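Let's turn to chain A:
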Amino acid sequence: MQLSMTVKKSFNDFTLSTGFSVSGDRVGIFGVSGSGKSTLVSMLAGLVSPENGEIVLDGNCLYSSVKQINLPPEQRRIAMVFQQHSLFPHLSVRNNLLYGFKRCPLEYRTIDFAALVEVLKLAGLLDRSVTNLSGGEKQRVALGRAILANPRLLLMDEPLSALDDSLRFQIIPYLKSVSERFGIPYLFISHSLLEMRLLTDTVLVFEKGSMMEQSTSEQLARSRMGQTPVGYINLLNLRCPSPAAGLFAYPWGATRLLLSVGSDRDESMAELSSKDIILFKQHPEAISARNLLQCSVRSLFSSGRKIGVELDCAGNTLIAEVVQDAVDELAITPGSTIYAAVKASAFRMLPGT
Partner candidate 1 sequence: MIPLSSTDYDAIRLSLQVAVAATLLSLPLGFAVAYLVTFVRFRGKVVLEVLINLPLTLPPVVVGYFLLLLLGKHGWLGSLLSDAGIRIIFTLKAAVIASAVVGFPLLVRSLRIGMESIDPQLINASRTLGARWYDTLLTVILPLSLPGLIAGSSLMFARSLGEFGATIIVAGNIPGVTQTIPLAIYEYAGSPTSENMALSLCLVSVVISVVVLFLHENMAKKLVRRD
Partner candidate 2 sequence: MKSVSRIFVYFFCLMILASPALAAEVNLSVAASLKEAINELSDSFARKQPGVKFVKNYGASGALTKQIENGAPSDIFISANPEWMEYLKNRKMVDTSSIGNFTYNTLVFAGAPGKASSMQDLTRLEKVAIGSPKSVPAGEYAIEAFRKAGLDRQLEKKLVMARDVRECLMYAERGEVDGAFVYKTDALLAKQARILFTVPQELYPRVTYPMALTAAGARNRYATAFFAFLHGDEAKAVLTKYGFAVR
């Protein structure tokens, strides 16, 4: 997917004015509410017209004030998933799903209905009325509806924000698998950095109506580390827990981690804040923290007033956060060996996983 957008539109209290070019299949737009992300996406879909500018997607011009082109939404083949599911209340689940499909020109009807239903686990719901579904089910149907229309680009405007935490992280795997399985690139809008990291590769950061920076979600998380109270969230894919003296033991690379919370699921994702990792220059003989890892320093980066330390622990990566003084005191340099201590209680399971 290749998108370039240069648009301008003024409103009562602010002006949206931006120009950028991005390529990739999993792009994110990140910013707080009011930064103009929703308007930008509406313009891309054709629901709102800019004052002037140009929008080109995969070589097709969707809008150009100079050339007087403004394709209506129904001709752009860009589907949207909204924050509020916006399912048609007078149609069943099946008919909602097929709404866009039926309006696709024949040559584009390549998405297999049964396969989609299977991936999104909607089989039992097909003939139900959409008003009787739970929030998560509704969003899955909304996603399915958008995908079945076989769009060139899927726009998702804060689709998870209205869901509660456990639901949110349950849906994320669906989003990824569906897009991968059917080959549909997406543009994911959110104010949650975590969602960005889980779903996107390239991120455009928006603030006050214009694009501030373009980077990867990983880079963004690192650069924000020093500015947020939660620090950098290490995301760990863990599986096959086994009980160990009241704690949960998860194999991790060449070693194992002990967590005070566990999941009865086979596969889970855990969070560990960079602030909760304590570094030792030398191996402390005895320590209360149940996790003591020997790591080597890969690199250092600064973020705000803090320094991020990228550690290689038994093949996995961890980011720890320290102050400059600590770096000097412990002589932390790339290549040096360092010990990282983490309490079992510092880990948190991602809700719903």
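Selection rule, in plain terms: all candidates are chains of the complex that A comes from, given by their letters.
Please note the rule applied: a contact is a pair of C-beta atoms (placed from the backbone, for glycine too) under 8 Å apart; a residue touches a chain by one contact, two chains touch by 3 or more; residues count from 1.
Model, not experiment: these values are computed from the prediction.
For chain A in this complex, the touching partner among the options 1 or 2 is candidate 1.
Note for the complex: chain A touches candidate 1 at residues 45-47, 72-74, 76-80, 82, 84, 86, 88-90, 99-100, 103-104, 129, 131, 145-146, 149.
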